[in-house]
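Apart from one protein chain that is not included, each protein chain of the complex appears where it belongs.
Coming up: subunit A.
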Amino acid sequence: MTALTATSRGPVEHLSAEDIELLGKELDAIRQQILDSRGERDAAYIRKVIDAQRKLELTSRGILLFSLFPPAWLVGTAGLGIAKILENMEIGHNIMHGQWDWMRDPKIHSTTWEWDNASPSAQWKHSHNELHHTYTNVIGKDNDLGYGIMRVDEDQKWHPIYLGQPLWNFVNACIFEYGIAAYDLELGKNLHKRRRKNPEFQARLKQALKKIRGQMTKDYVIHPLLSGPSALTTLTANLTANLIRNLWTHSVIMCGHFPEGVQTFSKKSIDGESRGEWYLRQMLGSANISGGPLMHLMTGNLSYQIEHHLFPDLPSNRYQEIAPKVQELFERYGLTYVSGSLPKQVASAWGKVIRLSLPNDLLDKLGKLTKAVKPA
């Protein structure tokens, strides 16, 4: 009896322990194929993206020096928003995962990269790489599930406070980078009276505030001042660019684990979990976004969330190459590869957030009601 099949959940009941170990070996083989062919072309790719991102950012900030003119404001804001998205998604997130460590370039390395975001890289790497990627979708262990402020699974106990979660989710989306910073600090837990004075928390808080101060000074003081007469419009442009980035990253990340069809797991189910079972949990706990090359680039290839969760340290540009192989495994092992367009997945995730703001029994009643109204 495997840890996963020990739960009452259905999707893996047909798999034996041997099946799951075999699945793990097949996935190891896919990973090895990429490792064996990783090289110059991949290095050139990430360097090209970094180079383009920096040029785009410089140009956009240059244009914003004249943001008093509405067309300049529009072009500069859009450019800066895109540059910030690229930096956070395809560059920062993936470098911090160690996807490019193999290049041995100290400037493109998980231990040195600091991203254009309120949360310090060190804290993000702990809460994201370590907690989220290890304990993916395990209720009570993976705080990405609703970020500790939302109910995103029927198995989470309902409380009247969740009635407000559609509103918080929207607010969180608008200020997402600060949401992430607060989340990495585990503010919910650490602001408790007893923990507030903890020196380790104090040190992390100081580190985060320093990062936030630097980020704010850059976007809301220095660049506006450099713009002279365009100071005020540059300020609104930078605010807007950050808002665009926040809304976009929030949407993409919601699509990763919240849409309908994605499974969650209980703490008990991962006791003594094998490598194969860990892989299986990643497969069931993630969802992809379908789309073209531009979608993949702008999501930092998190449109291949399933492949990313299976192999978080493989270069992001290679996920699309292994996706067909991974999808074939899903089919062969009788599992559901959750994927959909961005609008569909965003709607699905939002639908869940709204639905689960209500208690389960009320949902059941509503369900019966709709069935009664709409006979199948």
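In this section, contacts are C-beta pairs under 8 Å (C-beta built on N, C-alpha and C of every residue); 3 or more make two chains touch, one makes a residue touch a chain; residues count from 1.
Assume contacts and distances are computed from a predicted model.
Trainee: What is the missing chain called in its UniProt entry, if the choices are "RNA polymerase sigma factor", "Carbohydrate ABC transporter permease", "Ferredoxin reductase" or "AMP-binding protein"?
Mentor: Hidden chain identified via UniProt as "Ferredoxin reductase".
Trainee: Tell me which of A:Lys84, A:Lys211 or A:Arg318 is the one touching the absent chain.
Mentor: A:Lys211
Trainee: If I consider the whole complex, including the chain that's not displayed, which of A:Gly79, A:Gly146, A:Pro312 or A:Gly340 touches that chain?
Mentor: Answer from the full complex: A:Pro312 touches the omitted chain.
Trainee: Which of A:Leu22, A:Leu35 or A:Leu247 touches the chain that is not shown?
Mentor: The one listed residue touching the chain not shown is A:Leu35.
Trainee: Residue by residue, what part of subunit A touches the chain that was omitted?
Mentor: Interface with the chain not displayed, on the subunit A side: 28, 32, 35, 38-44, 51, 54-55, 58, 96-98, 101-107, 109-111, 114-116, 125-126, 129-130, 133-134, 211, 214-215, 217-218, 222-223, 226, 275, 278, 312-313.
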